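The complex appears here without one of its protein chains, the remainder shown in place.
On to subunit A.
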Amino acid sequence: MPVVSMTVNGNPVRAEVDVRTLLVQFLRETLRLTGTHVGCDTSQCGACVVHVNGVAVKSCTMLAVQAEGAEVLTIEGVARGDALHPMQEAFRQNHGLQCGYCTPGMIMTALDIVRRKGHELDDRTIREELEGNLCRCTGYHNIVKSIAAGARAMAGDDPARQQAAE
């Protein structure tokens, strides 16, 4: 069986895997990082979104062996110790989740939206960007609100910006 090594949430990991192992299975079953979910396993729902080398991907549609040498960020790597990340906090404040199944993928996608589109996001942009993330509970309204608020909070939270402001 092939051996795969990568960095997950800043920690180097290495394991022998069946070549068919999907990245999401590797995260959940080998590393026991079960925050990343599998909703559909057919590349539709976005519950499995993680960042690979800085960009959002569906981890059910990538082989673990393809992430050899990659930097992977999952929902477990987002908070700072006990303090929620501003985007997580925004979901909490704005009731951006009900059952929570889609939430890890929503948050990883939201962070990717902020990376590409900045901190001032209108509803239309957010809704278009959420094309690949399904939620069966919320009706999306509060997710959109959460992401807009989280994006703004991240601007205040950005150390580079704070330095520039000082």
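Please note the rule applied: a contact is a pair of C-beta atoms (placed from the backbone, for glycine too) under 8 Å apart; a residue touches a chain by one contact, two chains touch by 3 or more; residues count from 1.
In this section, contacts and distances are computed from a predicted model.
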Worksheet item: According to its UniProt entry, is the unseen chain "Anti-sigma regulatory factor", "PadR family transcriptional regulator", "Xanthine dehydrogenase family protein subunit M" or "Phosphonate-transporting ATPase"?
Response: "Xanthine dehydrogenase family protein subunit M"
Worksheet item: Among A:49, A:73, A:97 or A:147, which residue is in contact with the omitted chain in the full complex?
Response: A:49
Discussion item. Please identify which residue in A:27, A:57 or A:148 touches the non-displayed chain.
Written reply: A:57
Discussion item. Could you pull out which residues of subunit A are in touch with the chain that's been left out?
Written reply: 2, 19-20, 22, 41-43, 46, 49, 55-58, 61-63, 65-66, 68, 109, 112-113, 116, 129, 131-133
